[in-house]
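Only one protein chain is missing; all other protein chains are in place.
The letters A and B name the chains in turn, as written, and every chain counts its residues from 1.
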Amino acid sequence: MLKVLRLARRLAVGGVIVAGALSGPALAAETLKIGVVGGLTGPGAAWGLAIDAGAKIAAAEINAKGGLSIGGKPHTVEVVSYDDQYKAASAVTAVNRLIDQDEVKFILGPIGSASLLAIKPITERNKVILLSNTYTAKALENTGYVFRVLPTTQEYNASFIDWLKTNRPAIRSVALLSPNDETGWNSQKVQTEAYGKAGFTIAAAELFERQQTDFRAVLTRILASKPDAIELDTTPPPTAGLVVRQARELGFSGQFTKFGGVNVAEIVKGAGAENAEGMLGYFAADPDSKEWAWLQTEYAKHHPNEMSDFTFFFYDAAKLLLAAIGRAGTATDTDAVRAQIEQGAPFDTLLGKAFWGGKAAYGIDHQLVTPSFLGEIQKGKGKVIARLAAQ
Amino acid sequence: MLTQVLLIAAMSSALYMLLALGFTLIFGILRIVNFAHGEFVMIGAYAVFALTSGLGLGYAAALPLAALLAGGLGLLAERALFRRYAGDELGGMIMSLALAITLQGAAAVLFTIDQQSVERPVTGVLRIGDAVLPKDQLFVAGFALAAVAAFHLLVQRTRFGLALRAVAQDPETLRLQGVSPRRLYPAAFGIGCLLAGLAGALTAPLYTIHPYMGETAILKAFIVVVLGGLGSVPGAIAASVLLGVTEAAVSTWLGVTAATLTSFVAVMAILLVKPTGLGGRA
Partner (left out) sequence: MSARIRSFAAAAAGPALLAALVLLPPLLGRPFHYHLGILVGINALLALSMQVMLRINQLSLAQAGFMGLGAYASALLTRDIGLPFAAALPLAGLLPALLAGALGPVLLRVRGVHFVLLTFALGEVIVLVFVEWVSLFGGNNGLLDIPPASLFGTALRAKPAFYALTAATLLAALALCRWMTRGERGMIVAGLAGNEPLLQSLGVDALPHRCALFAFSAFLAGLAGSLYAHYFGYISPEAFGFWTAVNALIMGVLGGVTLLLGPLTGAVLLVPLPELFRDAIAYQRLFYGLALMALLLFLPRGLLGVLRASKGSTP
């Protein structure tokens, strides 16, 4: 009997803990909550942590100035982050929790296409503003409250490929390698069209599985098509590093391009500096700039790992969101805030002037267009060699 | 292209043998399907990383130390967690899953989730006709084969090896002779984890390392061990070659998902037709 009582007490204590966790903290009178959904643990966490840190840096900045003034009242900005582990089901749970428990009206993230497609119906139905980055073209289809705060290959790769044609005339044929999912299918299609239009021959177009680490077989096939350059597209940077190394070991001596986004540190780590030498790619920001140095210092206050350049986009996105809320004078009427976000362009961002575009490609001007940087990897470091204006 | 595919197959086969040996040894002796085997591979890789980048040791010194560390942790795990599950296949399997999750979590906390890389001790390539053979892969394959040979000698030529074989084949008889199979558990589990750690330490410079890298390793070990027959060492060796060749060929000509699909269908076929695998005993 005693044993039962003791057990019952233990269960009761556990129950209180669970119930306490489920009921959530009470909403403070003058707090504005911003939600974050992204892969914060597991493979690919660098990108999710970029959302988290970007939002937190922007929040800390405004809180240090006494908070965000909404309708004349100062509000402390609080960032509530949930991990979706790149899984659609976890993202749905996170968004349900943000909307219902935390009563959040504004969410940054997610990164994964699957996560976004799964939560979009919920955020749209609840008129929750979603500042997201996913490469799928479906992200902005039939949406009212989704904004994409980062350019995709669709936005900039034509100017990159033109640059390549003019400045590296020896390159005539290109092989493409992309991940086998919505992100990769979409970006490979966009790249194939753009390279084709610019007069390049597509020697091969291959897909790989995200968890793959051994690329010798697929590279053997690619190298048999004798390309002048290998375009690594939206291959995640650490994986791209492995591909570069294995391709060099199999005797490939041509050019590497990666117009789907570069993280120099991660690529060099995987490939080795000598193998990555000369790779051309899309840089979100200039690693030698003072903005980069500043953001990196701020990032280090939140997370111990190497900063991903996506942090720029989410820091800027959080800032433009907070500014729009301030101008709208309301944290509850998302239609008013949405109008302010749309009308606020052009924005001054860490990267320069940015504005909304995308009507032609997606049917709505919810795609952030920013300046982009063409960079080269030199001696293990990223060097920006051309700055291409927003278009 | 054919030469290249064969070279890739040969390199992979040697590595798969090493990955599978420890897994099959632990099952053969303790009857535990160790789902945390891949995490001991990961431990070996991170140990090399920490010893070279952190403590500034040379790779030649870090390699054996990393293997020993994985083996030592294996001994601890056997004592603290697995001993009680000897003979309880289901219980041991579930405990090994819990251990796998714990080790992944611990690695993520200790080393962050960033991918890390280890400087390669060997660089350069050999050319064979129009095919290329990277020297670091050759080194890994050669070392792996040497380790497999050493393990074979240990099993075939020593009293300890004799006891191991006896437990794997017929624990009852051994018990009747007054030898408790339990006395072999720590050594078997330790050696199994040491081999896994060695595989991780060897491949660390080849690929990047991260807390979840064990999941790929366990899949390979799993396929090889089932094809070869759980607990069978010669079977594992034959199955490694089989997997290396099919995988290289199918993924070159059809793609990597097709290759994985082929492996699993082969696994199912073997389990249904000859559950004891290519190598014989259950």
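One rule holds for everything that comes next: a contact is a pair of C-beta atoms (placed from the backbone, for glycine too) under 8 Å apart; a residue touches a chain by one contact, two chains touch by 3 or more.
What you see is a predicted model; the values in this text were computed from it and never measured.
Touching the chain that is not shown, out of B:10, B:93, B:125 or B:145: B:93 (per the contact rule at the top). When the missing chain is restored to the complex, the residue among B:105, B:142 or B:234 that touches it is B:105.
The chain omitted from view is touched by exactly one of B:2, B:55, B:150 or B:268, namely B:268.
For chain B, the residues touching the chain absent from view are 27, 31, 33, 81, 89-91, 93-95, 97-106, 108-109, 222, 226, 230, 257-258, 260-261, 264-265, 267-268, 271-272, 275, 282. Contact residues of chain A toward the unshown chain are 1, 3-4, 7, 17-19, 21-23, 40-41, 81-83, 87-90, 92-93, 96-97, 100-101, 113-114, 117-118, 121, 138, 180-182, 185, 209.
Rule of thumb we're sticking to: only the chains that are shown with their structure count from here on.
Taking each chain's centre as the mean of its C-alpha atoms, chain A lies 36 Å from chain B.
By the touch criterion given at the top, residues 41-43, 45-46, 180, 207-209, 211-214, 216-218, 220-221, 224, 238, 241-242, 249-251, 266, 269-270, 272, 304-306 of chain A touch chain B in their complex.
On the side of chain B, the complex with chain A involves touching residues 1, 4-5, 8, 12, 108, 112-117, 120, 125, 132, 134, 137, 207-208, 210, 212-213, 215-216, 247-248, 251-253, 255-257, 259.
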